[in-house]
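Yeah, one chain of the complex is gone here, protein chain that is, but the others are all in their spots.
Order of writing sets the labels: A, B and C. Residues in every chain begin at 1.
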Amino acid sequence: MAGVANIEFKGVCVEYGKYVRALTDVSFTVEKGEFVFFVGRTGSGKSTILKLLSREVQPTRGTVLLDGLDVSNMPESDVPSLRRRMGIVPQDFGLLPRKKAWENIGYAMRAVGKRRIEVRKAIEPILENVNLAHRADAFPTEMSGGEQQRLAIARALINSPQLILADEPTGNLDADHSIEIITLLQELNQQGATVLVATHDLMVLEKFSQHRVITMEKGQISHA
Amino acid sequence: MAGVANIEFKGVCVEYGKYVRALTDVSFTVEKGEFVFFVGRTGSGKSTILKLLSREVQPTRGTVLLDGLDVSNMPESDVPSLRRRMGIVPQDFGLLPRKKAWENIGYAMRAVGKRRIEVRKAIEPILENVNLAHRADAFPTEMSGGEQQRLAIARALINSPQLILADEPTGNLDADHSIEIITLLQELNQQGATVLVATHDLMVLEKFSQHRVITMEKGQISHA
Amino acid sequence: MLDRLEFLVSEAFTALRRNTWMSFAAITTSCMALFLLGGMAFAYRGIAGYAETLPSKLEVRVFLVDKRTDFETKQAMEQIGKLKGVRRVALVTKAEAWAKLQREMPDITKGISNPLPDAFNVSLSDVDEANKVATSIRKMPIVEKDGVKYEGETQALLSQTLTLLRWVGSALGGLMLLTSAVLIYNAIRMTIVARRREIRIMSLVGATRSTIVIPLLIEGIIQGAIGGLIASFLIMAGHQLLIRLMANFAGFIRVGALPLILVFGSLVALGALYGLICSMFAVRDPRGIA
Partner (left out) sequence: MLDRLEFLVSEAFTALRRNTWMSFAAITTSCMALFLLGGMAFAYRGIAGYAETLPSKLEVRVFLVDKRTDFETKQAMEQIGKLKGVRRVALVTKAEAWAKLQREMPDITKGISNPLPDAFNVSLSDVDEANKVATSIRKMPIVEKDGVKYEGETQALLSQTLTLLRWVGSALGGLMLLTSAVLIYNAIRMTIVARRREIRIMSLVGATRSTIVIPLLIEGIIQGAIGGLIASFLIMAGHQLLIRLMANFAGFIRVGALPLILVFGSLVALGALYGLICSMFAVRDPRGIA
């Protein structure tokens, strides 16, 4: 599978407002099936790179290609189907506050067209996968930080996505859980998914040092 | 200063609803001027312990004493002045979404009775202290995860609190910033403040191994 | 398909249930709006019905010259009957009139012979036309000089009062329409603003615009319909109250019965339509769904 360009950034600049420049002339490629860590100090632009791929942010200049498709210029109506092909773990978890844990999973499945029966069967194993079955009926505000994070990760994996974008997925997790989660992502990677993880967790980087690391600094790639 | 009991938990149980038991019979004392790490897997009850001290949560059974005062039973009207004497860094940052970075700091100072002129003078150095001066005019949603976290920390320190409760204060920070922040807390500790930090960051625990560590497991203290 | 529908509907119901406060606000708002609007409509209906009965009480009296043929009389009656605003024309002979006057005013009529002319009694269906009718009749040859009498002032008063009522009613009704539109739009817009974050998250997991929007529309419809239902009950209650109050007044102000099915049906349907339209507007704003 290696050698097929899956993601390609070409001279991407992102400016928020007039004065904040989050990315300056960023170019890189990620091949199909790669597992890449993005590291760097806070504010260096890691989240922005992931958000460009999910079309939460549009570049001021440059292009972002996914499977040869120009993500940054596709019509708004194509965005939902773009996102359905990815698993997104936002840095702030992005859980629906008025839905219980299982409903958060259920909504994501239903929204992408799964049938009710499928959903009912799938939820239990998905929650067990991240050790959350006992908290299925809790609202996000009733869960600990780590539990929310695992719920967000579980939700990202439901559609067996070919591209996983995980933003600090272990920020609120203890060492054991962190390793468990990254191992899970690694397994999905071995089954063919491309995985991009933004992290500052040195322990994780050490344990999974076989993967590619892209280092960001002040909105630029300092080491790839 | 050592030897003066500052914080005392006596047989504290916390139940959320009927089925969720977050803490079971927790007892411990922290002396004035101590620096304590709380560690443990996610969902083990670290945040709950800190929330008991700030009266965000009330115990189902047992008492929580702060300087000999029963925090869990004090009248609602005394809670603001209780909280003014502490610096609180919530796990979810707890920033006001409709206020800019400097206004978040300003509001906290104004709310506890500081005058406008004092506030205006104080904000700049406070933000510089956590490397955020350049983001003073950003709303929380316009800041990276780490920036938000540092803002929350800066806000907790404005009133030179005698008790600092920091819940995963480095969850979104890179190694350098993490060390910087914990060093900052350590300095305040050396000036006399009692500091309680909930964390799962092994790197931090290693670097600052001189401090006391309380380990939680399933709502109980497994090692103190 | 059915499965999909069930999903969208159940999303709407979950939102209604979890969002107790917002639902309460939207329902009370549309209820108030529809109550005002519906109450106004039915009150107007009642007043208009009542008003229609009024003009019949008003008549123009036409005195006729003695020298005329029966044919002329008949022709004139026909002509008058065809005038706009005339309901009925009746001939009152001098004998009939004198007999009546003798009965009513024996003092004046005692001992004198009948000085009265024959006359037409013209009932009006539209009191506003009184002046025109009178002018037309005055020109007829068989009519005495100055032989057209009617209570112009009282009629004008009544007529203008009724016109005023109609104007005020329409103005208030239109105002209600506007007010309730603003209110319901506000209620739904607030819901959406309050949920902006949620909507962002939904779209992040790949939900299409319609998946996000349809439950909101259904929510609006349901809230509007429930508001209409409650408003119907309020109108029924208000109607009962009115009947009680009016029982104290003798005479011809009678509060008619309310058509039950019409009230409920129209208000619930109107509420649902309103909820739908307002939520469509609210949802449309590009800042809402982003």
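What we mean here is this: contacts are C-beta pairs under 8 Å (C-beta built on N, C-alpha and C of every residue); 3 or more make two chains touch, one makes a residue touch a chain.
Just so it is clear, the structure is predicted and the values come from calculations on it, not from any experiment.
With respect to the full assembly, the chain omitted from this view is in touch with B, C.
Touch with the chain that is not drawn comes from one residue among B:Gly17, B:Pro75, B:Pro97 or B:Pro125, which is B:Pro97. Interface residues of chain C facing the missing partner chain: 21-22, 24-25, 28-29, 32, 35-36, 39, 43, 54, 57, 107-108, 110, 112, 115-117, 153-154, 156-158, 160-161, 163-164, 167-168, 171-172, 175, 179, 182-183, 186-187, 189-190, 193-194, 238, 245, 249-253.
If you put the missing chain back, the residues of chain B touching it would be 54, 56, 77, 79-81, 83-84, 88, 90, 94-99, 103, 107-108, 110-113, 115-116, 155, 159.
Here, only the chains that are shown with their structure count from here on.
Averaging C-alpha coordinates per chain and comparing to chain B, the farthest chain turns out to be C. With centres computed from Cα atoms alone, the innermost chain of the structure is A. Distance from the chain A centre to the chain C centre is 61 Å, each centre being the mean of its Cα atoms.
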